[in-house]
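Report on the following structure.
The other protein chains are all here in position, but one chain of the complex has been omitted.
Let's look at chain A:
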Amino acid sequence: MTARYGLAQVARMEWIKLRSLRSTWWTLILTAAGTVGIGVAVGLNTPNSGGDITNNALAGVVPGLLLTGVLGVLTMTGEYSSGTIRATLATAPRRPLVLVAKAAVFGAVTLVVGEAAAFIAFFAVGATLRAGVTAPTLGQPGVLRAVAVTGAGFCLIGLLGLGLGAIVRHSAAAVGVLVAGVYVAAQFIGIMAHGVASYMPILIVANSLSTTMPVTCGTDAASCPDFLSAWAGLGVLSLYAVIALTLGGWLLARRDT
């Protein structure tokens, strides 16, 4: 018996809370199913072996990420809407510790589910390609990296959602901020300002994480955003999650509940 409650106890509490909601499991199953299903559909519509088939196989990740991000938001805002936050903070009054434990548990779960979804999608697409289209293998350059870092993208967008939930506290508003920030703004800025586009979360996932080769724009190089490398993209997404969680933790420690 340790002298005081700590990360181990609070993480166990958060794990029980996360797994005891049916919505957690439905959302994760839908995330994985959507990722695999859309990947297979895009794979079936790939006419030849010319393009980045790994990227096509991972096309379902972007919609799947939305669900993970929303689940991250609700994992935090659900505490406020239900009043559970008071029971949580009465159990563990060191508030930053609560957010650290939540992030550790939620991050681990979404990492496992994200990796599973990415790898299942990759192999499912490989098995269902049209005759004559060659399936990529994990041994080819950049393929294993693309699948693995894409799986990690679920976890990072999920943690970004969790941080936004801690900052905004209201479910609808926080989901709005997530969708507006991650999806709508990305599309808009992608069109308006190419220089910034490469830093938009969704474009990082689509163009940096899930590709085996740098995105090229052919002859139209002038309007071509300079996309980040897979590792730089992973770093930028991590930075977003860390910023949201740090700000969320700082606010959680200062506000009344």
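To be clear about the criterion, a contact is a pair of C-beta atoms (placed from the backbone, for glycine too) under 8 Å apart; a residue touches a chain by one contact, two chains touch by 3 or more; residues count from 1.
Throughout what follows, contacts and distances are computed from a predicted model.
J.: Out of "Positive regulator of CheA protein activity (CheW)", "Electron transfer flavoprotein subunit beta", "ABC transporter domain-containing protein" or "ATP-binding protein", which one is the UniProt protein name for the chain not included here?
T.: Of the names offered in "Positive regulator of CheA protein activity (CheW)", "Electron transfer flavoprotein subunit beta", "ABC transporter domain-containing protein" or "ATP-binding protein", the one UniProt assigns to the missing chain is "ABC transporter domain-containing protein".
J.: Taking the entire complex into account, which one of A:Arg94, A:Arg145 or A:His194 touches the absent chain?
T.: If we include the chain that is not displayed, A:Arg94 is the one touching it.
J.: So one chain is hidden, and I want to know which residue out of A:Ile16, A:Ala127 or A:Leu239 touches that hidden chain in the complete assembly.
T.: Checking each option in A:Ile16, A:Ala127 or A:Leu239, the one touching the absent chain turns out to be A:Ile16.
J.: Can you name the residues of chain A that touch the chain not displayed here?
T.: The list for chain A reads 1-5, 9-10, 12-17, 20-23, 78-79, 82-84, 86-94, 254, 256-257.
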